[in-house]
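With one protein chain removed, the remaining protein chains of the complex are shown where they sit.
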């Protein structure tokens, strides 16, 4: 059976060049980067090279890069790190309603510790209005944390505009760029941001790797304590193979971005338009313009997302959904809800995120398979009109 | 040139079986363990299998295992997790003076937040006296955190005895078993402990992997917030290849322990005795009996550790030292100092930690090379008696 | 995630569809919550469930629960059928993930509603 992986926003395989770069550090070059002997010094050099590559990819200085165990840690480290360092100045944080849970839940935790959090909403396309951020500003606002691009609907936020608001008031600005890295340019000075979360496994690097950019001069407190690694900002024996792999993955992703983004956009539009042509009562979620080049998100009315995923999986097609049933909760995706999408429509959402290995043939295979699956599930659905004039209106 | 790696307490290479186990999860089985499709379900199965292996190796239930990014995170997670969950009951913590910095610095951080920390001392062999722990107990003691075996001098602590004290008073007992795992048995019920920190890269698993055992019923708060992974105790996309590798590494380490420990002990004693025979004014650091099977730690009087490391490195021999100069601080190892070893002797300490790949030939090669190096450095040292009757006494 | 049995019933659900003039129809759940089931029954003189059909909007578990329920109750007397509880349904499926246990309730509830509907209709007929 053909297998078509369309869940690159969930995770990606490690690409061969990255695997090749990391393997020696799992095997013969296995030293601890803090050791003085040559095994250690080889490891140290590799770590610092990866730091340079990472810095260069986002237009930063190597000293501003801290390696972490992934996007979740980077988000936690960034938000708690700034909040706890600046709490004497103020305890107000601004974020958005469509952040990843690593950001939302960290903010919620800070709320329990006495911080105040304002969550600005988004429009129907999932995009934050900078004016809303502006009106949320307070004298005691110390931190704004808004994602660069959304993981579910791929909407791209107006970071540079929000940054201007933060700059004028010396508010620290953190951006979760886990989904945007390698898809659209992430340059810290152009965006005007102070902290950036990055994750390896979304860009063909290994899981359990990531980084946090911290602009020089940013007030900051670490989350871990221990050996002095990462200039005490993130102690723990350096994951040398992971760091090397991460550095290589970032380098490749950013280097190939212009060409690959264009290629993905073509596939994305072929997929999205193809679905719209073939399936009635299909709703596109998110902006068609301010959108990541690899993200397709649609709601299949009258059908529930998890059963769609399972049916597609039987045909070798891997996708995801913002349906509540994929997470075991009763509430569907907070992102779709924040966009004002009705529960019953959100339950039928289908996210397809394209990647390096996907081809036009893959897209056409999906377009061939999806309609019959939708038809079958709809025929089983009590919501879909089986007797004339009886369609239950769910929108 | 022959290369003899004798720094296995710093880190180890990934062994072939472990690499083989993890590779598929970097390549074709790359799914996100939280995804519903078969890529995801394959990953989920692999993670749960690794959890079972880990649990079995330490006599725990799989539900009691949380995967982390390494020993440092496990220590931070354990200590902060318990302290913050139990702070209403009390704010007193007992630890020892010879813990790893991941424990010491986390305790210090808690001190800054209003906790009180008692650091019990050790005897000349580096061993904690349970009676001292007992007298440190207070009504508001909520946590005891003592390492199973020391990373520098290999001394093994009387965990089971300390556990009895903790049990009687319902005090949570955390044990850092990063160095003991795979070297001596680590069984949670036999030791009577509530939390155990483990790290992958000390047992031929990859860096950036580890686990925390949390006994069922232990009051606990997480360090990260985000997606619900690891039952919310440690969110973040699971490092599937890392977890698989960790599980396999633990399984192998514990399975091979009895035989390998015996083999290492023989090498260790050959190395230690051989050094004592060949080098005058050499001091063994740590107990010769309650000692990890792979640890040799000696002080070469009149010589500084870092230069010893560099000279040995030129002969292909990788070792470490508790000298201040290896860490860039002025104070030598807090462990050696806590054992009452004079600064000038601590500066000359040399740690050699044996591993799977070391052979009798390796030991003999080291025994052949070390004396001349020591002689050369001593001849350069102003502390060593060059003119008759002028030896500076440093002990 | 799901047992083989769940996947089998999800892949090949038994008794999908509707009965044109059923003795009873029951509806449980609602689209806002993400699952909804419609159950049709025909009952013979001895109050034995002769024929049963369902339509379900919902996740894999919801569909599998619907399917197995129809198999479990067909041929049973109504009273016996109503004795089947959520746990039995889940067990019959080889277990359900904890977060999906609520789906097993859906089937039970739809069956109760269908029986209720049947009794109401019968009373109405009897009344004629």
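Going in written order, the chains are labelled A, B and C, and every chain counts its residues from 1.
Note that contacts are C-beta pairs under 8 Å (C-beta built on N, C-alpha and C of every residue); 3 or more make two chains touch, one makes a residue touch a chain.
Just so you know, these numbers come straight off a predicted model, no measurement behind them.
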{"item": "Partner chains on view for the chain not depicted", "value": "A, B"}
{"item": "Touching residue (missing chain; options A:8, A:44, A:291 or A:356)", "value": "A:44"}
{"item": "Candidates B:10, B:282 or B:303 - the one touching the absent chain", "value": "B:303"}
{"item": "Chain not shown, touching residues in chain A", "value": "36, 41, 44"}
{"item": "Chain not shown, touching residues in chain B", "value": "302-307, 310, 314, 323-330, 332, 342-344, 347, 379-383, 386, 392, 394"}
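Everything that follows uses one rule, which is that only the chains that are shown with their structure count from here on.
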{"item": "Overall pattern in which the protein chains touch one another (line/ring/star/complete/other)", "value": "complete"}
{"item": "Centroid spacing, where centroids are CA-atom means, of chain A and chain B in whole angstrom", "value": "35"}
{"item": "Whole-Å separation of chain centres (CA-atom averages), chain A against chain C", "value": "40"}
{"item": "Between chain C and chain B, distance of the C-alpha-averaged centres to the nearest whole Å", "value": "57"}
{"item": "Per-residue overlap in chain B, given as positions that touch at least 2 other chains", "value": "36"}
{"item": "Overlap residues in chain C, where contacts from two or more other chains coincide", "value": "none"}
